[in-house]
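Have a look at this one.
Shown here: the complex without one of its protein chains, the others still in place.
Chain naming follows the written order as A, B and C, and within any one chain the residues start at number 1.
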Amino acid sequence: MCTAASLRSGGLFFGRTLDNCKSYGEEVVFSPRSMPLWRGGGEHYAMLGMATVRGGYPLYYDAMNEKGLCMAGLNLTESAGYGAPAPGAANVAQHELIAYILGTCASADEAERALGRVNLTSESFAPDMPPAALHWMISDGRRDVVAECVGGKMNVYKNDAGVLANEPVFPAQMFNLRGHMSLSAEEPRNALCPALGLKPYGFGMGAIGLPGDYSSPSRFVRAAFVRNNCSPAAGGGQSALFEVLGSVRVPRGCCRTDGGEAYTMYSCCMCAARLTYVWTTDCVGAPRAVRLRPRCADMLVYPSGLT
Amino acid sequence: MCTAASLRSGGLFFGRTLDNCKSYGEEVVFSPRSMPLWRGGGEHYAMLGMATVRGGYPLYYDAMNEKGLCMAGLNLTESAGYGAPAPGAANVAQHELIAYILGTCASADEAERALGRVNLTSESFAPDMPPAALHWMISDGRRDVVAECVGGKMNVYKNDAGVLANEPVFPAQMFNLRGHMSLSAEEPRNALCPALGLKPYGFGMGAIGLPGDYSSPSRFVRAAFVRNNCSPAAGGGQSALFEVLGSVRVPRGCCRTDGGEAYTMYSCCMCAARLTYVWTTDCVGAPRAVRLRPRCADMLVYPSGLT
Amino acid sequence: MCTAASLRSGGLFFGRTLDNCKSYGEEVVFSPRSMPLWRGGGEHYAMLGMATVRGGYPLYYDAMNEKGLCMAGLNLTESAGYGAPAPGAANVAQHELIAYILGTCASADEAERALGRVNLTSESFAPDMPPAALHWMISDGRRDVVAECVGGKMNVYKNDAGVLANEPVFPAQMFNLRGHMSLSAEEPRNALCPALGLKPYGFGMGAIGLPGDYSSPSRFVRAAFVRNNCSPAAGGGQSALFEVLGSVRVPRGCCRTDGGEAYTMYSCCMCAARLTYVWTTDCVGAPRAVRLRPRCADMLVYPSGLT
Partner (left out) sequence: MCTAASLRSGGLFFGRTLDNCKSYGEEVVFSPRSMPLWRGGGEHYAMLGMATVRGGYPLYYDAMNEKGLCMAGLNLTESAGYGAPAPGAANVAQHELIAYILGTCASADEAERALGRVNLTSESFAPDMPPAALHWMISDGRRDVVAECVGGKMNVYKNDAGVLANEPVFPAQMFNLRGHMSLSAEEPRNALCPALGLKPYGFGMGAIGLPGDYSSPSRFVRAAFVRNNCSPAAGGGQSALFEVLGSVRVPRGCCRTDGGEAYTMYSCCMCAARLTYVWTTDCVGAPRAVRLRPRCADMLVYPSGLT
């Protein structure tokens, strides 16, 4: 389970939390232009992001390319459904999609067009790695889109909310958000009974009704509220984005599942203007940062600190 | 557990629900002016209401007197605390209070003054009947007050909300109501993120956040919302009051306690202008009605239909 | 806006609320077997229900046929999308659907098969009556189904929840219901912090979180909670069904829309065993009842009392 968000304040800031019960050895990985990243792929845009490296190949969770286009994959366990490879089609396996889109597209517009041509397949990277049921948020300096493959059909949505979580599908999340439209950063007015003269007893009461739990619809609404009300002016876009991600953080121990404790393993913020990937594995402590150097010719792997 | 409410529309309409696991043989009882109703009491105002008759004496749950003053007792299980009888004081046992106030007071103002003089005691009516931990709502055509005896001290509050439930004490219920002040009968406006263009997807969305469960704070807020927004214009005050009470009704089966299923055993509406006591034990079906005849000299008992 | 529900207790009880700002002259209408009810239709099952009669033709909101099959149409304003008439197809206009299904089907199974053959069209009954955007709940003594026509495609769903409201589409309502799965008619246990020794302060606390407002998703959840927990044992199926419908009643004044006050104009309960249609326009007062007599040869119109 995860949450993603974007912010624009002197360029794009894009990030996500990754919530899981255990690490799969994620590391921060730079892939140079010349490194083959998908079947039949040649030269491509360089990219930097979080990935599990298997057999020398980075399986990206989220990344930014040298053009500042950002993309993250998040669980969509029940609804995601990919197709079978079709002869003559632009077959892209689910695990290749981030590399394929970031490798070939310089903008969200280009990504949207590319997604329209893709036949996303359920082929596995390896027999012991069944395809992950995901959807994706893709952002550039101008706009955000969401890509969901349901029943083998690729749907691409404009995402004005600027956030993404997990189930249900994006249109259903947006429907649910409409039920929270009266939540406000302002002080509440007394609409229940004006004659009663009810007054606030403190601040922060305009957002009463904002859900505080860790379920996917609640994280979507909460992230949308903070993302669309927080002020990047004060600490800049990176600080504001980490505020958004902090609001949907899952502290260790607060989510006990059959598979163990699920918690926020890392939060990251990609800054398109500076081409940096910044991440932290803890709720306090200095985040680490790596810069994407487009001309670097070598694959680089930075230890993430995930355990 | 219970909820009480008042409405004014061509005079006072006052009513309550009684929520319990079993009936104690409640009946609708008229007490004539001459019938002794409390220790040392003489001639008094006649009254009509729901009571359990024990040893020929009506123990009122709620009633109206011939002046149209209405009063109901509701559980306050944790907070209510009565005093010991004191020599020379105006000692009134908890089970006598409704009869004493309705017998001697013609208005909420008079009731408030009388409550200020009373020493409310924890004396039992009978060894097998420990004193009930209650608080009371008292209403006339002009205003509502709440009386709570906590730690032996009688507190009387002006009740502008016009409703009462159970725990916590009335000031704490009013504090909690302030947290729901933005709930509205109007359609919601998009305060979460104006740029997103969120729109309602149907009506009734201004009250999203109104609690729908059967706990006492939730019933207080829900009754306050409906009481202060419903239109008596359409069906008259009685119909509107039953709408308020219907909104806090506990359907059988929806509240399972250690003592069995708690549910709304009856709902009643007293009309001060017509001096009628109207009640129903079901959620549908014609309510029954009895008229208070001030000059009638006999105690009258009407079967309530409670089983 | 509306809510529908079914209950089975010695046969099917099926009903709905109709929430609107004004009446369209709805009346209770019996249609005999011989009366033409749709284009090309001949002899059919007799039916009884609430309808607006236009040009001598009953436009049903909800009805039961002589086999005890029941059906109700509810708003689905945003999602419903019908097709165009197609040559050779079983074209049924939206306003004909209830009559067509109840006229030709004796069970939910038969209805499901018939719906699979139908091409539901957006043809209007009259130039001043644009097609209503609806979905339908259909119930017999064994099961409930929901029919939704989205983008011209008819989807039929098994409805184990036994209730229906408005937007969003049925699968999304069921998804949302899963978010409320821990609501309980039982007393809550202390899961937040066992060491704290938190205890209930009254009954009804197991359902804290049940939404109390009038929006469609909230009415769906509330009706589902009450429907699946209330005890028909006490007052019988009709009483229990009216409890369910009472829990989603919209009191006049609590929903103010641009088009005026929306409120529950009527609630009805069809009893399949007795073939009766029972309805009420008020929250109190004896409901009226009419019996369906299959062999009656005349169209009968009973004044509904709606104003």
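Heads up, the rule we're going with is that contacts are C-beta pairs under 8 Å (C-beta built on N, C-alpha and C of every residue); 3 or more make two chains touch, one makes a residue touch a chain.
Note that this is a predicted model, so its numbers are computed, not measured.
Asker: Consider the whole complex, including the chain that is not shown, and state which of B:17, B:215, B:238 or B:257 touches that chain.
Answerer: That would be B:215, which touches the missing chain.
Asker: Which is it among C:63, C:80 or C:161 that touches the chain not included here?
Answerer: The one listed residue touching the chain not shown is C:161.
Asker: One chain isn't shown here. Among A:26, A:96 or A:167, which residue touches it?
Answerer: Answer from the full complex: A:167 touches the omitted chain.
Asker: Any idea which of C:79, C:184 or C:238 touches the chain not displayed?
Answerer: If we include the chain that is not displayed, C:184 is the one touching it.
Asker: Pick out the residues on subunit C that sit against the missing chain.
Answerer: 160-161, 175, 177-186, 188-193, 195-201, 205-206, 208-209, 224-225, 228-229
Asker: For subunit A, enumerate the residues touching the unshown chain of the complex.
Answerer: These residues touch the chain not displayed: 1, 19, 75, 77-78, 166-168, 183, 185-187, 201-216, 218-219, 222, 225-226, 229-231, 234-235, 238-240, 242-244, 246-247, 249-258, 261-262, 280, 282-287.
Asker: When the complex is taken as a whole, what residues of subunit B touch the one chain not shown?
Answerer: 167-168, 172, 175-176, 179, 215, 217
In this section, only the chains that are shown with their structure count from here on.
Asker: I'd like the most central chain, judged by C-alpha centroids against the all-protein C-alpha centroid.
Answerer: Of all chains shown, the one whose C-alpha centre lies nearest the global C-alpha mean is C.
Asker: What's the chain with its C-alpha centre farthest out from subunit B?
Answerer: Between subunit B and every other chain, the largest centroid distance is to A.
Asker: Counting only Cα atoms for the centres, state how far subunit B is from subunit C in Å.
Answerer: 34
Asker: Please output the residue numbers of subunit A that touch at least 2 other chains, ranges allowed.
Answerer: Residues 175, 179 of subunit A each touch two or more of the other chains.
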